[in-house]
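Only a portion of the chains appears, each positioned as in the full assembly.
Order of writing sets the labels: A and B. Residues in every chain begin at 1.
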Amino acid sequence: MKEFLENVRGLMPLVHNITNYVTVNDVANVLLACGGSPIMSDEPEDVEDITSICGGLNINIGTLHKTSIDGMVRAGKRANALSHPVLLDPVGAGASVFRTNTALKLMEELKLTVIRGNISEIKTLYLGSGTTKGVDADIADAVTEENLEESIVFVKSFAKKEGCIIAVTGAIDLVTDGDRCYVIRNGRPEMGKITGTGCQLSGMMTAYLTANPEHPLDAAAAAVCVMGLAGETAWKRMEDGDGNATYRNRIIDAIYNMTGEDLEKGAVYEVR
Amino acid sequence: MKEFLENVRGLMPLVHNITNYVTVNDVANVLLACGGSPIMSDEPEDVEDITSICGGLNINIGTLHKTSIDGMVRAGKRANALSHPVLLDPVGAGASVFRTNTALKLMEELKLTVIRGNISEIKTLYLGSGTTKGVDADIADAVTEENLEESIVFVKSFAKKEGCIIAVTGAIDLVTDGDRCYVIRNGRPEMGKITGTGCQLSGMMTAYLTANPEHPLDAAAAAVCVMGLAGETAWKRMEDGDGNATYRNRIIDAIYNMTGEDLEKGAVYEVR
């Protein structure tokens, strides 16, 4: 996986992010940490120019505003025209009709490279409706060792139907293009106590897609491994009295310091 | 106070936040640190669905936009209909006519469980007008040992008039339902050098209200003690060269690690 990481550091891809205001600062710092370069813009009049100077586009519907949807569509169409990778992070799909419908609209109007979300969000998009417990995956719906087989079948069939990569993150992560499916077991449960690790991953994954255009599936999987491995590395540096704020910083620090060798050694995955 | 903290950790209340973009990330991480779960949404078309899946609503008017006011009212009415606790943090009331009038409008249109602000903001709402020195309390107007008696009389009468809990935070914190008044002496002055400790407290307090529906006054006071005690615990971990950025992280870490026992031992308050 090492080359995917090294390509990001070498090419420093500029990523256009239309993302929520909760986690945006961490997304920017994670993009810098992994070797990319972030730019944020959601104003419809601004997004086409911004996307044009970037290499990839990350669309995240957390704290979605009606006025931003037009920006998402315009930026996405421009990115499609330029053959830039486009990632959709459907934060909270299933939590409201507005978010679900917006995600479905974006899937319809844009050619997406990756949809990355938790299992509830992905199931919502598959079904075209549904509910989630807020922005976090319904535990009953988590991918587990017990339901792994059927989960893989599900994500593969969704990826095939949509013609894009589906990345489901949780305790076990699945990344598939419909044909091959990466099953990734990096990460720690305490990462769920930090806001926005999913958003951060989406930003970083867009940088990986941008710097590795020939291998989108493997690049997306590599980004998932980097995030999870950073969570493990960061955890080792935690001291007595440290909590989720320090853990957040240490994870970004771990991404900043991770080498291709580290990733090669630490990534825990199989391909099915 | 221990049970109020433990109920939050046990019930993991989902809190809907309509809050400012300055401190929103910290609000989310504090909610996770205390055992709750945050979701942010201010788009009028989105808020009713989001509030419906949550247990409580936190409305904060810092960086207020005209378009968000409708979202605040809609979310608040839905929360009222569902008997969810609703907290108003009137950031900057008194600093502008727009903010003052919006806070007054929300007080009129919604049934609020708690109004939490600094003394200048609370006085502004009491008077229906006035000015503050920005978002921080006018020092001349602070609650002190000297003016404690009259301050308690003031907040009690305001709470009675409004029919809701009033929480005034500063060097000495007052939390009252018009009948009993908690006088809390936790915290450190250096907390004022971190942006958004008030916003963080409002988010956390909403989680406490949500997880302790039978005891809103005590739960609100417990949240104030948690914040102040976390400020004390965090301060003990400060090292030479550390400043407000590290202090911010250590406070969130301290909330993350605080147990019911810690709170029981560390809370400094009397009830008048």
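Here, a residue touches a chain if its C-beta (ideal position, glycine included) is under 8 Å from a C-beta of that chain, and two chains touch if they have at least 3 such contacts.
All values reported here derive from a predicted model rather than from experimental measurement.
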Homomeric assembly size (copies in this file), of which only 2 appear in place: 3
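We adopt the following convention: only the chains that are shown with their structure count from here on.
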Where subunit A and subunit B are represented by their mean Cα positions, the distance between them in whole Å: 33
Complex interface listing, subunit B residues touching subunit A: 14, 21, 24-25, 28-29, 32-33, 37-43, 45-46, 49-50, 53-54, 67, 233, 237, 248-257
Complex interface listing, subunit A residues touching subunit B: 20-23, 25-26, 62-66, 92, 95-99, 131, 133-136, 193-196, 241-246, 248-249
